[in-house]
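Heads up, one of the protein chains got dropped from this complex, but the rest are sitting where they should.
And then chain A:
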Amino acid sequence: MARKVLTLAEVRDGSLRNVSFEAIAAAKTIAEGGEVVSVLVGDQVQAHANELIYRGADRVVVIEHPNLKFYTSDGYSQALKAVIDKEQPEGIVFGHTALGKDLSPKLAIKLDAGLVSDVIAVEEAGGNIVFTRPIYSGKAFEKKIVTDGIIFATVRPNNIAPLERDESRTGSVEALAVEIKDLRAIVKEVVRKTAEGVDLTEAKVIVAGGRGVKSAEGFKPLKELAEVLGGAVGASRGACDAGYCDYSLQIGQTGKVVTPDLYIACGISGAIQHLAGMSNSKVIVAINKDPEANIFKVADYGIVGDLFEVVPLLTEEFKKLKVHS
């Protein structure tokens, strides 16, 4: 059954987040041959429209308004509701990001719809669109279908493979004028804590440090390892609480949920709240001096030892590898 499916594209620091492309890929599966329309919302975002076409959108609708400069649930829901009313889609896909998490339930109510959140896989099976999502802090999974109304889902970043970028794809880009008004919550200020350009949720390699790193200085060898691997540095709550690094690096239930190809946990014990944010990583390496540490239970490879000895050696080995290849 062909369906028209809308996706929401997200712009951060002047670029499209990868999850925008992953949402398009998920939408293609849901559309079963129907049209995929990406919606681009913001202040000045039109320039990104073509990229969405190259990534598989059949058409792009752009809604620009000064009141959309900062995300607010009131502003964005007015914009989205206007496109939805016009396009009458049978499916909607957002990223399961801070924005998507905040906005999707509000729209679901406006549409009197169900919503499947934090999806890591979508497939067509037995005549249904079947979503897989983690439950119980990542210790189990469920498969869900929508039984009534519009098929609405949010997808966890870095889990659904985007389509191959193809500049020969074409599609129309339309502007939609929407009056955005009566915002009941106003963003007065954004305090940036995250380094520009590094989006942990999109990183292919993450080197994460915990309380075992012992100081802000102790993160240096981890940064060097991340650099050689072209990856990003993350942290446990323990390291953040101890003041070794900023909360913006925190991975876990309260922090970022990540799914890199390679996750190297250094001096992290492996509390359930931390695992909830990284246990879906493709390959997990644990470096911990306590052989009983819980992190070894989810690790594919473990080294029992002092991270201050192991991490610099690892960096050296990877450097050698780089020179040889």
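One rule holds for everything that comes next: a contact is a pair of C-beta atoms (placed from the backbone, for glycine too) under 8 Å apart; a residue touches a chain by one contact, two chains touch by 3 or more; residues count from 1.
Just so it is clear, contacts and distances are computed from a predicted model.
Undergrad: Which protein name, taken from UniProt, belongs to the chain you can't see among "Nitrite reductase small subunit NirD", "Electron transfer flavoprotein subunit beta", "Putative ABC transport system ATP-binding protein" or "Sarcosine oxidase subunit delta"?
TA: Answer from the record: the omitted chain is "Electron transfer flavoprotein subunit beta".
Undergrad: Which residue, A:Ala208, A:Ala232 or A:Leu314, contacts the hidden chain when the whole complex is considered?
TA: A:Leu314
Undergrad: May I ask which residue of A:Val11, A:Ala113 or A:Ala242 touches the chain that does not appear here?
TA: From the options A:Val11, A:Ala113 or A:Ala242, the contact with the absent chain belongs to A:Ala113.
Undergrad: Given the full complex, what residues of chain A touch the hidden partner chain?
TA: Contacting residues on chain A, toward the hidden partner: 70, 73-74, 97-98, 101-102, 104-106, 108-110, 113-118, 128, 130, 133-137, 139-149, 184-194, 201, 205, 229, 237, 246-250, 253-256, 261-262, 272, 276, 279, 282-286, 291, 296-305, 309-310, 313-314, 317-318, 321.
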